[in-house]
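In what follows, a structure is listed as structure tokens, so that the remarks can point back to it.
Of the protein chains in this complex, all but one are displayed in their positions.
For reference, chains read A and B in written order, and residue numbers begin at 1 within each chain.
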Amino acid sequence: MKKLYSNKLVIFSLVLPGIIVFLFAILAPICLSVYYGFTDYSGMGAYSFIGIENYRQLVHDEAFWTSLKNSLLLAVGFICIQHPLALIVAAVLDKLGGKAEGFFRCVYFIPNVISVAVIAYLWKFIYNPDFGLLNNIIKVFGGKGDINWFSNETAIWAVLLVLIWHGFGWGMLIYYTGIKNIDPVLYEAAAIDGANQRQTFLKITLPLMKPVIQVNVTMAVISALKQMETVYLLTNGGPGNSTQFTANYLYQQAFKAFKYGYGNAIGVIFIIICLLATVFLNKVFEERDINPRRVKGAA
Amino acid sequence: MGFAGKKKNKITKPLLWFVLIAVAVIQIFPLVWLVDFSLASSTEMFTNGLLVIPEKIQWGNYAKAFADGNFLLYLKNSILINGLAVVLVILVSIMAAFACRRMRWKLSGFVKTLLLMGMMIPIHATLLPNYKIYSQLGLTDTVWALLIPYVAFSLPQGLFLMTSFMESIPVELEEAAVMDGCGIYRIIFQIITPMLKSSIATVAIMTFLNNWNEFMMASTYLSSEKWKTLPFSVLEFTGEYSSNYAVQFAVMALTAAPAVIVYIILNKHITKGAAMGAVKG
Partner (left out) sequence: MKRRILSILLTAAMAVTLLAGCGSDGNKDEGKSESADGKVTLKVFSNLPDRKNGQGLVEQMIIDEYMKENENVNIEVEALDEEAYKTKFKAYSMEGMPDVVSIWGQPSFLDEVLEAGVLAELDESDYSDYGFISGSLEGFKKDGKLYGLPRNTDVAAFYYNEKMFKDNKWEVPATYDELLDLAKTIKDAGIIPLAMDGGDGWPMAVYLSDILYKLAGSDYASIVSEAVSSGDFTNENFVKATELLKKTADAGLFQNGYDSQDYGTAQNLFTNGQAAMFYMGSWEASMALNEDIPEEVRTNIRMFTMPVIDGGKGTAADIAAWNGGGYGVSANSEVKEEAIKFLNYMYQKDKLSKYGWENGVGMSAQDQTEYMTGDETELQMQFVDAVNDAASVSGTPVNDCGPSSFKTSIESQIQNVSNGSISVEDFLATIGKECK
């Protein structure tokens, strides 16, 4: 048995596909990014090495800092708006039971299965100041309904709202599952002690949900950092750079402004920031028995 | 949770329902709006009302969207690419999980960490260099240009889930199999894999959800229609029918439809699988 289980050749053959995929699709591009990050390559023709010039430029690049600030804002928005809502709705849903519970759970998750391409275009129409749904709703309630949702000041909130809306079902589902996993005996005990619903929620549900909340927070931060597609299709970073996000910015720099080298330098920093953020969050939550490395697949 | 239900008083119940219905309306109304306007004519969009009752229901919008949007082709491509990605992710992650979890070798921990690293890498940071690599190798505009990154970025998650599920399988089963003279491959595929069914379903669902709607890579790496996936039809259409909003709405509704329908049919299993993937791990 032991011999069989330490057969080097078999081991090698089992992990090889995984390693090949990793090397080819993740490590190789990162190395290439590091390489081009040191050049002034425009994307075609000749180029030369310029040392850390790109990185020096990046430090002074306002748009880049705006993009990081926006990621932070988005993460805070997820954590302070989406998650409390999702948690409450999940707790309420849990009490419902029966067919209705399944129905609502299903409905809440539907936006999640729709393509970002559809979502982004749909919301573009919803936000249209002249004939969009949102202003029409305001008009129905007697308001003037001429709000420009994508002005410099409000655009980032408009983007935030779409992302919160789109990812709501996912966050809700995770909390919901977490709540379902709480041992009913605890609730019974609480009921015997005469606790009301709010007390039960605060004293039992919330503390026991801590690990799940932590996973969700980690996911929120990472998905805020990685945000690209919705913004690319909804505002493409505009007006100005007010809704710029890092991934979108590096794409623009490389393929629009013809600064492929610079775009890659942004990419390298981007990867480092994501790694640091993950490591940091892991450290913060380390003592927990959960594993917050499961950060992909966020909304 | 029937027990908690007993404690409900008369005020909270309607309130509960109100909250739930309000959230449901918020989540679903934009989609109702989408379908509503996709059946109207373009000029009817410019209304102050929330919904329109189309003067005449314009099924033609859908006919145009269906034919000119290459709907069937893109749907086929989407299913094909995502299906392949799911199969590959499952295969590769089971193999690697078994090697890292069960086999005895020095580097197992290191290799596992290495493969899991992929989870932290932002997929879009690899867009630029990967474009370069794929075009050098002639992979742009082929199915590989999508398949490779889809598999690569879903693999860490798959591997993670598989290893943790594998822990719960008792080693005794394998020992018995070894006694019977089974090789490693047979152990993996005949003994372990069937026991991983529910985790396979979870990985499949997660991979599908991650990649089905992916758009940036498809738009960067592909050029001809041959492999374009469903999210594309929306983008192409907004250009093609820029002066006809209603048809644009129809194509959006049509693009969203397959995933929504499949989701509604399988919703119990999908939510369960997705939740397992996200919470239990």
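Brief remarks on what is shown
As a convention for this text, a residue touches a chain if its C-beta (ideal position, glycine included) is under 8 Å from a C-beta of that chain, and two chains touch if they have at least 3 such contacts.
Everything numeric here is computed off the predicted structure, so don't read it as measured data.
The shown chains contacted by the absent chain are A, B, with contact judged over the whole complex.
In the complete complex, the hidden chain is touched by one of B:F37, B:Y62, B:Y150 or B:Y245, namely B:Y245.
Interface note: of B:V86, B:M217 or B:A275, the residue touching the hidden chain in the full complex is B:V86. Contact with the chain that does not appear here is found for just one residue of B:A63, B:A176 or B:L266, B:L266. Looking at chain A, the residues touching the absent chain are 42-45, 124, 128-131, 146, 148-152, 155, 235-242, 252-253, 255-260.
Even with one chain removed from view, chain B keeps its contact list with that chain: residues 42-43, 45-46, 79-80, 83-84, 86-87, 131-132, 135-136, 140, 142-143, 197-198, 200-201, 204, 219-220, 223-224, 226, 235-236, 238-245, 266, 269.
Quick note on the criterion: only the chains that are shown with their structure count from here on.
Chain A and chain B have centres, each the mean of its CA atoms, that are 15 Å apart. Those residues of chain B that touch chain A in the complex are listed here as 1-5, 7-8, 12, 16, 19-20, 23-24, 26-28, 30-31, 33-34, 45-50, 91-93, 95-96, 98-100, 102-105, 111, 114-130, 132-133, 148-149, 151-157, 159-160, 175, 178, 183-185, 188, 206, 209-210, 212-213, 215-216, 230-232, 234-235, 238, 245, 248-249, 252, 255-256, 259-260, 262-264, 267-268, 270-271, 274-281. Here chain A touches chain B in the complex through residues 1-2, 4-8, 10-11, 14-15, 17-19, 21-22, 24-26, 28-30, 32-33, 36, 85, 88-89, 92-97, 100, 102, 104-118, 121-123, 125-126, 130-131, 133, 136-137, 139-140, 145, 165, 168-170, 173-174, 176-178, 181, 184, 187-188, 191, 196-197, 200, 212, 215, 219, 222, 225-226, 228-229, 232-233, 247, 250-251, 254, 260, 263-264, 267-268, 270-271, 274-275, 278, 290-291, 293-297, going by the rule given at the top.
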